[in-house]
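Heads up, one of the protein chains got dropped from this complex, but the rest are sitting where they should.
Then we have subunit A:
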Amino acid sequence: MRNHDHSGSGMTTHAPIRRLLTSRRHMLGLAAGAAGSGLLRPPALRAQPRTLLPVAEADALVAFGHTSPVTDGGWTMAHDQGVQAVRRAFPRLRTVYVESVPYSADATRIFRQFVAEGAQMVIATSNYGDFIRDVSDRAPDVAFMECDGHAVSGNLGWYYITHWYASYVIGIAAGLMTRTNKIGFVGSFPIPSVYAGANAVLLGARSVNPAATLQAISINAWFDPQAATQAGSALADNGCDFLCGIMDEPAYLRVAEQRGIKAAMWNTDMRQYGPEAYVSSVTLDFRDYYVEQVRARLAGTWQPQGHFLTLGHGVDRDPWGRTVPPEVAAQADAMRTRIMQGYNPFQGPIHDAAGRLRVPQGQAMDDALIYQWDWAVAGVTGLD
């Protein structure tokens, strides 16, 4: 239990009812009333967290919306392992998932359909912004969770991993291992997680190798092996000898293996796709967190909130690849230990790519600030 210390307040005052039968009707009734804009509603109404009634395990339906196929070998696979852990922990509960949920109005339809089918908990394993918010506002009896989300309302919360610490640790290895001092980064969109990932890698690298630079390419997708391959090749052509990125799949690791350079990945252990090139990976583990959240929902103690899974508790660097020199691994792991003991490596002074001082000497960026990161640090090109 990392974040739940509240008891089930209010849960005993309500008689348990068959929410499976009522949730949908409730939602449709509200849909007519909730015609106004979410922005126009008084903020007090949305910030009021309400305790959702407990649900019997046999009546429970937990729905997951994934951004890519569960067989992507990366991001969605990591979440699917969490889904399987939920199934093991609660064998009588039903789970459903939809994979490849697009970032479009179709996402709203899918989440609405989950609610219509009686789900008491909807977990989006990627950011869907308004598309999930529009549904959660109209279904107040359903618990919504959004990975990489930013909004907390009465029944919508977000969770994310503090991957920037793992990226920083891997960045140290990159700084020590690069010969050309050029690190490549295959990103999806210029959004905070990508800024945080790329910035953390370069700040880590520069902590041991001040000459290091990072060149990023955004391919406008999380899962597009072909575009990731092209981006990886272009970066290698440009002289990058260490590839990083945030992709759901291992395409640019294969590029690195073919080109005889190094690569650090995301999501899972991907060394089988490029054993010579593989350095490490930002590995994710949502199993304990999902089981804990579903347990809270069943018990009626679930509360909407923002929550970070921290280094060593849901996110970590993968055991180092076989071609990583032991002294590099030791130096990077020394920082990993320090961070796990509470050290924040994101200390000022930090300049942005335009040379402006953004974080002065003596100050540090905390997780909340890093989570909103929307500028590139000095030395990062291709994002701004």
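The rule is short, and it goes like this: a contact is a pair of C-beta atoms (placed from the backbone, for glycine too) under 8 Å apart; a residue touches a chain by one contact, two chains touch by 3 or more; residues count from 1.
Quick note on the criterion: contacts and distances are computed from a predicted model.
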> Considering the UniProt annotation of the chain absent from this complex, which name among "Putative beta-barrel porin MtrB/PioB", "Carbon-phosphorus lyase complex subunit PhnI", "ABC transporter permease" or "SWIM-type domain-containing protein" applies?
Replying inline: "ABC transporter permease"
> Quick one: which of A:T76, A:N127, A:T268 or A:T283 touches the chain that's been left out?
Replying inline: A:N127
>> So one chain is hidden, and I want to know which residue out of A:A105, A:A330 or A:L369 touches that hidden chain in the complete assembly.
In response: A:A105
> For subunit A, which residues touch the unseen chain?
Replying inline: 24, 27-28, 31-32, 35, 37, 39, 63, 69, 96-100, 102-106, 108-110, 112-114, 116-117, 127, 129-131, 134, 148, 150-151, 189-192, 218, 220, 372, 374
